[in-house]
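As you look at this complex, bear in mind that one protein chain is not there, while each of the others sits in place.
The block that comes next holds subunit A.
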Amino acid sequence: MEGAELAGKILSTWLTLVLCLILLPSVFGVSLGISEVYMKILVKTLEWATIRIEKGVPKESGLKNSASVGIIQRDESPMEKGLSGLRGRDFELSDVFYFSKKGLEAIVEDEVTQRFSSEELVSWNLLTRTNINFQYISLRLTTVWVLGVIVRYCVLLPLRVTLAFIGISLLVIGTTLVGQLPDSSLKNWLSELVHLTCCRICVRALSGTIHYHNKQYRPQKGGICVANHTSPIDVLILTTDGCYAMVGQVHGGLMGIIQRAMVKACPHVWFERSEMKDRHLVTKRLKEHIADKKKLPILIFPEGTCINNTSVMMFKKGSFEIGGTIHPVAIKYNPQFGDAFWNSSKYNMVSYLLRMMTSWAIVCDVWYMPPMTREEGEDAVQFANRVKSAIAVQGGLTELPWDGGLKRAKVKDTFKEEQQKNYSKMIVGNGSL
């Protein structure tokens, strides 16, 4: 049957192309420059689209420029200034104005909840999903958009899915094979090779363009690497440039298979769900891991949850109590080409991956930073904050003292008691009773 033969021929040509152009170079870590050309074309197209939109939109509707500005004008004066009224510091009926105003300001706009939804773009990047405020401009723009949809869904998506499939299977098979070997430097070298190759294939499966800065500070063996967390892809991005030992919970399903295979080839630290609750056990195992200088550096995300890459939230102190050298890494995605943030309450893993694979590309910058250690007289919380500030400054992100766990949980009462204490000191501590 001619149809089947033709299809078979196309498929084999396709696979050979993929093999030569993508898989082989991944093994050697070489790039053929195809992605660079793609990115150049993409950038030019998006610039053209932006100019068209700006020309097309009338000047009065300044809505789209409001994406990066706050909703309300905030008055950040401390409680003392905000409360001072006619008389000195005693309680007065007007004190309630301050608290109600602050409360309503928080309802209208607070720093935290906006971090759990995707960053708004300043100008449209021709993806349907980011089209919130943008209106119909011109036929040409719509044609380009339709073309974009076709390219993304019919050309890029199959390619990427194929690559991802190949990448993951290679990883599982490769690590299982390497795991059969006895412990030796050959095994380590082979396992590194397998890990790196498969990660490079997977990154290409997302059309990832990553810039690494300051490679001289790449995390060394026996250290702990900490980074800000935006999505599960962070792991891929970091492992493309070096091998890490990962820490995490044992999952079921596909993730579980991958985890079990990986741990055969090189010692990752996987915990059972029940073990995660026991903090001393976790700390002990991690300490043992880094004490062995031959083992790979541990990769930890101290925020504990995915944040939308505009800010860095509180670092949990657990990772900083282990001791050892901390190698901070800052990761910043460029939202223009594809939004990498995983909003786990909105999308599950599969739909998230599909969204990733139908974006234009994933572009990000990775900055390695000089190692830090805990200083004398500094406790784990202060150390964690110090590292957090360094990462925020390097990545150009804002810093928030709030806990990323607020995505799901309530604020602890201790914070409210702080505010109440401050207020009480004011109205009682002034001896006019």
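Details
Keep in mind that, in the parts below, contacts are C-beta pairs under 8 Å (C-beta built on N, C-alpha and C of every residue); 3 or more make two chains touch, one makes a residue touch a chain; residues count from 1.
Quick note on the criterion: contacts and distances are computed from a predicted model.
The chain absent from the displayed complex carries the UniProt protein name "Calcineurin B homologous protein 2", chosen from "BOS complex subunit TMEM147", "Calcineurin B homologous protein 2", "Large ribosomal subunit protein uL24m" or "Protein FMC1 homolog". Of the candidate positions A:112, A:203 or A:322, contact with the unshown chain belongs to A:112. The chain that is not drawn here is touched, among residues A:54, A:278, A:379 or A:418, by A:418.
One of A:103, A:158, A:370 or A:396 touches the chain omitted from the figure, and that residue is A:103.
Mapped onto subunit A, contacts with the missing chain fall at residues 62-63, 66, 69-73, 85-86, 90-114, 117, 128-129, 131-136, 345, 402, 406, 410-411, 415-421, 423-425, 427-428, 433.
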